[in-house]
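One chain of protein is taken out of this complex; the other chains stay put.
All chains are identified by letter, namely A and B, in their written order; residue positions are counted from 1 within each chain.
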Amino acid sequence: MTETIIFIIVSVFTLATGWIVVTNRNLFHAALALMASFLGVAGLYVLLDAGFLAAAQLLVYIGAISILIIFAIMLTRRMMQTNESAFNAQPGLSAITAVSVFAIIAYILWRMRQFWPIEPAAGVPLASRTVVPDSLLMDSVAALGRSFVSPDAFVLPFEVASILLLAALIGSIWVAWPKAEDK
Amino acid sequence: MIPLSWYLFVAAALFSIGLFGVLARRNAVAILMGVELMLNAVNINLVAFWRYRTPNQPIGMAWAVFVLTVAAAEAAVGLALIISIYRNRDSVVAEEMDMLKN
Partner (left out) sequence: MSFSIVEFLKSLAELTTANYLRQVWGNAPWVELVLDIIGVVLVSSFGLIIVIFLIWLERKLIARIQDRIGPNRVGGKFGLLQSVADAMKLLSKELITPNGADKWAYNLAPYLIVITSLLMWAVIPFAPGVVGVDLNIGLFYILAISSVSVVTILLAGWGSNNKYALLGAFRSVAQLVSYEVPMILSVLVPILLARSMSTVDIIEAQTVPFILVVPLSALIFFISSLAETGRTPFDLLEADSEIVAGFHIEYSGMKFAMFFLAEFLGTLFMSGLFVVVYLGGYRFFGLENFETAGGFALGNLFGLITFFVKMFLVYFVFVWVRATLPRVRIDQMLNLNWKFLVPVTLALIFAAAVVDKLLPTGMGDVSRAGVHLFSNVLIGIVTLEILRWHGRKQRVEQEARVSRNLEGVEALAAEAVSSEAAAAH
């Protein structure tokens, strides 16, 4: 019961701040709301017993990506002081698209409603959270780490991800570096 | 116990909100923020499926970490591009970046 209440609070918070992100005209406030939304997602991870990912969410999304975004907002500040609309010429069309995407997903989820029961029922595979011992969840971080360096699991994607990060690092420095002819 | 579908509903809603932001905002930075919201929604799905379906194999978590990595790289490169464009064109409005048009 407590868990359900916390879940509802956290998800309403996430969605509400997400809504502020896409509608607020003040970009700085939008970025703050984005951070709050990331925080809400971290809360959902905690509810899903993924503490490691929640901390990673704080470290990467709030501690790095949001700060990058705020830096970009401040560096391109002159543009935001013009009192123009937050939206381009087609907010209505975009809203229809977004709502219909949500409607499609919701319809699919609704079609699978026999898999919803809260208590595990016989013969229903998706019924409820698989009950596992706490020790397994405690070890899930170690298992995650092992899977990253195990040749049977994700060692190749892991290395590729590190190369991707390096490429992004060099590439973004190169792109954002003031060129000589600009001066 | 919270059913899996609740998490999926929240993720779907967050994804749609992000999609709306990407399609409707003028400012390039705001569009990027919408993309980040969508990536987060995907991650909620991955972690929820991991917890409900395969808690003994860390596949869902591993993919969530990869999404996190890609999101970080995407944000860095995207913002570098925006700053570069701002320096050249003095604008970060997506509609005004139309040099290749006619």
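Quick note on the criterion: a contact is a pair of C-beta atoms (placed from the backbone, for glycine too) under 8 Å apart; a residue touches a chain by one contact, two chains touch by 3 or more.
Since the structure is predicted, the reported quantities are computational estimates derived from the model, not experimental observations.
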Omitted chain - touching chains that are shown: A
Which of A:Ile9, A:Val99, A:Met138 or A:Val160 contacts the chain that the document leaves out: A:Met138
Interface with the undisplayed chain - residues on chain A: 28-29, 32, 35, 51-52, 55-56, 58-59, 62-64, 66-67, 70-71, 74, 138, 141
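In this section, only the chains that are shown with their structure count from here on.
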For chain A paired with chain B, centre-to-centre distance based on mean C-alpha positions, whole Å: 7
For the chain B and chain A complex, residues of the former touching the latter: 1-10, 12-21, 23-27, 29-30, 32-34, 36-37, 40, 43-44, 47-48, 50-53, 55-59, 61-62, 64-66, 68-77, 79-84, 86-88, 91-95
Of all residues in chain A, those that touch chain B in their complex: 3-4, 7, 11, 14-15, 18-19, 21-22, 27, 30-31, 34, 37-38, 41, 44-45, 47-50, 52-53, 56-57, 60-61, 64-65, 68-69, 71-73, 75-76, 79-80, 84-91, 93-95, 97-99, 101-102, 105-106, 109, 112-113, 115-119, 126, 128-130, 132, 136-137, 140, 143-144, 147-148, 153-154, 157, 161, 164-165, 167-169, 171-173, 175-176, 178, 182
